[in-house]
Structures are given as C-alpha cells and as structure tokens.
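Every protein chain of the complex appears in place save one, which is left out.
Coming up: chain A.
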Amino acid sequence: MSTQRQQPETETETESTESEGETAQERRLDEKRRRAEERERKRVEAEERAAADAERYHLKVFRYDPEVEGKQEPRFDDFHVPYEPGMTVLDALIYARDQFDASLTFRHSCRQAICGSDALFVNGSQRLGCQTQLSDLDQPVRIEPLPHSEVVKDLVVDMEHFYDQMESVEPYFQTENRPEGELEEQRQSRENREKIKKSTRCIWCGACMSSCNIAAGDNEYLGPAAINKAYRFAMDEREGEDMKQRRLEIIEQEHGVWRCQTQFSCTEVCPKDIPLTEHIQELKREAVKSNLKFW
C-alpha cells in the first residue's frame, strides 16, 4: 500500500499537521490514480491505431503493479513500435516507455551486455534485452519478467535470493601464499588463466538460475551462477590446495553440485557463453577425487 510512503518518522511535534497533509495528499493521489486510468484508456486506443501499421513491431509486455488498480491483476499490454534496423528488445521497450507509457518499468543500464540488469523472458527464453535483436524474433514478441522469481513490478523481479546465493560461496579471493613485497605479483600461468577465463565472465544477470528446473523446485540449491563463481576460485591455482578443499566442501553441501541433473538449460541461456553445466560436472569430478584422498 502506498499510504505508508510519506509517513513522518519520529517528530512528534509535526505529526498532527503532517498527518492532515497526509490525507489531503492521499486524496490527491487517489485522484491522480483515477486520471492515470483515464490516460491508460486513451493509450490503449492510440495503441489500437498503431497496430494497424504493418511497419511496426508488435510487443506483448507483461504488466503488474501491486499499487495501481487495474495493474494489480497481472496482464499483457500490446505495444506497436516502429522498427529500425539493428533495434533490440531493450530499444523497443525504451521506445514504448518514452512514447506510450512512462510507467512501463524494467531495469537496464549499460546497453552492451555487461551490467546484467536486463535479463528478461523473451518469447519463452531467458535473454538480455539489449543483446537480442528484434529481427531474430517471431511476432508478437512476448516479454515477461524472469520466471521463478518474485515480480516486483512489470518486468522487474526481486534479485535478493540470487544475490544471497552468489554471496554464500565466499566469492572472494583467499590465499595464504601472498608473495613478499608490495609490487610482487602472484604469478599465474597462462594456461590457468585460460582455464578460469570463461567462469570470470559472469555478469550476475540471473538468467541461468531462472532457467533451471532444479532451482525452481529447491529454493536452497546454490544454482549454476553461484557454483560457477565457486569454480572460478576453486580452479585458480593461486589460491592453493587447502583453500581448494574448503571450496569443494562448500559446493558439495546438500544443496550444492550434486543437485544438478545436467539438463543444460543454464548453459543454453547464459548470455556470456559460460559452459556452466561443464563447470558443474568438473567440480563434481574434483569433489569425488578429493574425497578419494580421504577415504
């Protein structure tokens, strides 16, 4: 509910006057919402006219806002966007937002597949909006938030769980073997850098996690991105053997690598072409090897 938005904090002195203002403000906001609905109707009409234009791309976009009446029930809106060569799904969404409906909400920033903020479910698969050409897609283009995550509003999902999983694998470099001297490097062979290279490319977009059936059924499963992050460190020769053991223990926990059923869906959707399933398999092998040492 929006009523709590401007609640005064602690100042008892101003409370009474502010709460009066609050009601007046609420009334004005109600009025504003009502008029927003009117505009909404007009927008739909304009949209219908645009739909007659064959040069336009037809988008069907998922809408939901817990606070705005009419959007509380999830629905799809149609937008018809004039096509230009090279146009991406993100460009189309920006056009729709700036020209048709300023309340259309989605995350985006870099427009170059590096910030990982615009992972969406487009025509049934997880992709980055900015990296997906409209011309590669069948119409109407269905744009939805990432499945298996809580929708905050329109195309924005709650990423907290994903971040928590990423952070649960101790995602930071740890080593006892620091070289002497501030300007001495911890040498790493080219081969070893090559080995971890792909795993370091993850942009935390969450596409893999969203595509994974196991993660969908088991909320505690670390998931492909977090396991890949663990791989990045476990395979880094600079961390040393002891640390590697510790890392293998983390990924071997109950909701770790052994949950993976090699369905490859994560690998298929990863916009950075990280061979996630392969990395998970390799960690399983490593885990077995290291256990053999103990038993």
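Remarks
Please note the rule applied: a residue touches a chain if its C-beta (ideal position, glycine included) is under 8 Å from a C-beta of that chain, and two chains touch if they have at least 3 such contacts; residues count from 1.
One rule holds in what follows: contacts and distances are computed from a predicted model.
Note on the omitted subunit: UniProt lists it as "succinate dehydrogenase", one of the names in "succinate dehydrogenase", "FAD-dependent pyridine nucleotide-disulphide oxidoreductase", "Nitrogen regulatory protein" or "TRASH domain-containing protein". When the whole complex is considered, the residue among A:R35, A:R75 or A:K289 that touches the unshown chain is A:R35.
Contact with the undisplayed chain is limited, among A:S189, A:N213, A:Q245 or A:N291, to A:S189. Contacts to the hidden chain, counted on chain A, fall at residues 2, 5-6, 9-11, 25, 28-29, 31-33, 35-36, 39, 65-68, 85-86, 97-99, 101-103, 105-117, 131, 133, 152-154, 156, 159, 163, 167, 170-173, 175, 178, 182-190, 193, 196-197, 200-201, 203-204, 233, 236, 238-239.
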